[in-house]
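Encoded as structure tokens, the structure appears first; notes follow it.
Only one protein chain is missing; all other protein chains are in place.
Every chain is named by a letter (A and B) in the order it is written, and numbering of its residues begins at 1.
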Amino acid sequence: MSRKENRSISAALAAATCTLLGSGVPAPVDAQEEPLWDFNTSLLYYGEDDDRVKDYSVSAIARRMFVDDRYLTLGLTVDGLTGATPSGAIRQDVPQTFTRPSGNAAYTVPAGVLPLDDTFKDTRVALSAGWQQPVGETSLINVGASASKEYDYTHFGVNAKFARDFNQRNTTLSAGFAYSFDSLDPVGGAPTPLTPMLDVGDTSNRTGNPDKDVLDIIFGVTQVISRNLVVQANYSYSMSDGYLTDPYKVLSLVDASGDTLPQTLTPGPSHQYLFESRPDERTKHSIYGQAKYFMNGKVLDASYRYMTDDWEIDSHTVDLHYRIPFGADSYFEPHLRFYTQSEAEFYQLSIPDSQPLPSFASADYRLGDFDAITAGLKYGWRTRNDNEMSVRVEAYRQTGSVPAGQIIGNQAGRDNYPDLNAIIVQVGYRF
Amino acid sequence: MRRTIGLAAATLLFCAGCSSMGVEPWERDILAKDEMQLTTDEIEAATDDHIYFSKEASSGGRGFGGGGCGCN
Partner (left out) sequence: MQRDIRLDLAEDAWQGRFQAMGSPCEVVSEARKRGDALEITSLVAAEAWRIENKFSRYLDGNIVDRINSAAGRPVEVDDETADLLDFAVTLYRLSEHRFDITSGVLRRVWRFDGTDQVPEPENVREVLQRVGWHRVDWQRPVLTMPHGMEIDVGGIGKEYAVDRCAGLVKELHGDPCLVNFGGDLVATRAPGRRRSWKVAIEGDVTAAPDRIIELKQGALATSGDARRFLLKHGVRYSHILDPTTGWPIPDAPRSITIAADSCVEAGMISTLAMLKGVAAEHFLKAQNVVFWCRR
């Protein structure tokens, strides 16, 4: 049969079928073979203001389906980090010079400026792999491994989770664990805690490659409450062991009037700074609750987390997402997050020279007393080829304070706590 | 600490005791929607976990702790 005659069969057949079925012709067909692969990709920009940290990141998660509801998931993330982060030293009314963590050079911070350490240029690659499969009629098991590498840090981890359904799948109980073996290779070597920042070229107080292990255990229950409402509650336990100090962070050694003690070494640090010291163990407990509530097409996602640990840090997190459909193929999702934490037991703004050295001390703002708020908006839509795309823009702001008892003399007039303002922009594409 | 664990255990037991609560299998239409899943976007959740792990002293909650990086 010629090509021309082949073509006319469809039309003639469609017409004949129409006549046969009369008005009962069903809907236009929409069928395709199930794709075995599923991809979720994203581009991320994270930027803090005032020359601080900026991160560009590309992520991809690929999932392949196998017979009988089994899945293989592979993930890859590449981050490019630049910018500077507060070193822990406090502002002064005079310029300050610091030795770089590498020990090979020095940098100067003008008077009145918050000292920032810009050794933060780094590229990080993270990989993950996971396998999921059903176990019998009501259970599911997940096992996985992860690894990441950056210039001064290597991570390996394994994880597993088991979940079982009850009550006609209305209740799910789950238990899981994750174990990480991380090792650090700080630029210049890890400094002995609470020893002074030394001159350029002097790495006598540096030691080799420390490491750290982390064990996380999680128990959870998910419960369907009604046709529109599902809730989840988790309890997590985390135990970190090993080198938990930040090798690049220091504290200023101050006199009775709160000013940093100068020293006479040149070049090298202009003042006296001590490397920080954290305990070599940390135990955290957290409880987490989440609810997803559907009302008239909109979905409210609300969660709360309480965390407490043996560094005496307590935190509360409230996270709210509200998805609002917009037309048939897109949605808006405003996002609000509130966070507050209390300072670690060994957090202090500076170390007074007059007192004996504490066992542990850190001026890292991330262990301090602060509140944070995130406000953002996400817009998502179904693309012409039936894939999903989304864009979100968020603003993150941290404002903290130093406990009044830690402020000494001249420090009172200064802005001591490094507030944080950051923007997050993320574009996602799923296909 | 002990009070926290007690509270957590009580919460989980309470929830597990909700065995009479729930819906029939044919009433799961809304729950099956993508936007009603507990994690709607894996990458977005992982990104947030990672950012907040790097900038705050808490981590995890929904799942494992995040981490595995030299940012804290």
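Here are a few things to note about the model shown:
Here is the rule we go by: a contact is a pair of C-beta atoms (placed from the backbone, for glycine too) under 8 Å apart; a residue touches a chain by one contact, two chains touch by 3 or more.
Every value quoted in this text rests on a predicted model; they were computed, and no experiment measured them.
Among A:T19, A:S204, A:T264 or A:N296, only A:T19 touches the chain that is left out of the view. By the touch criterion stated above, the residues of subunit A touching the omitted chain are 1, 3, 6-7, 9-10, 12-14, 16-17, 19-21, 23-34, 67. Listed here are the subunit B residues that touch the chain not shown: 25-29, 32-33.
Methods note: only the chains that are shown with their structure count from here on.
Contacts from subunit B toward subunit A in the complex involve residues 1, 4-5, 7-9, 11-12, 15-16, 18-19, 21-25, 27-31, 33, 35-38, 40-44, 46-47, 51-52, 55-65, 67-70, 72. Within the complex formed with subunit B, the residues of subunit A that make contact are 40-42, 44, 46, 57, 59, 61, 77, 122, 124, 126, 146, 148, 150, 152-153, 155, 157, 159, 166-171, 173, 176, 178, 180, 182, 184, 214, 216, 218-219, 221-228, 230-236, 238, 246, 284-290, 292, 294, 299, 301, 303, 305-311, 313, 315, 317, 323, 331, 339, 341, 344, 366-367, 372, 378, 390, 392, 396, 398, 420, 422, 424, 426, 428.
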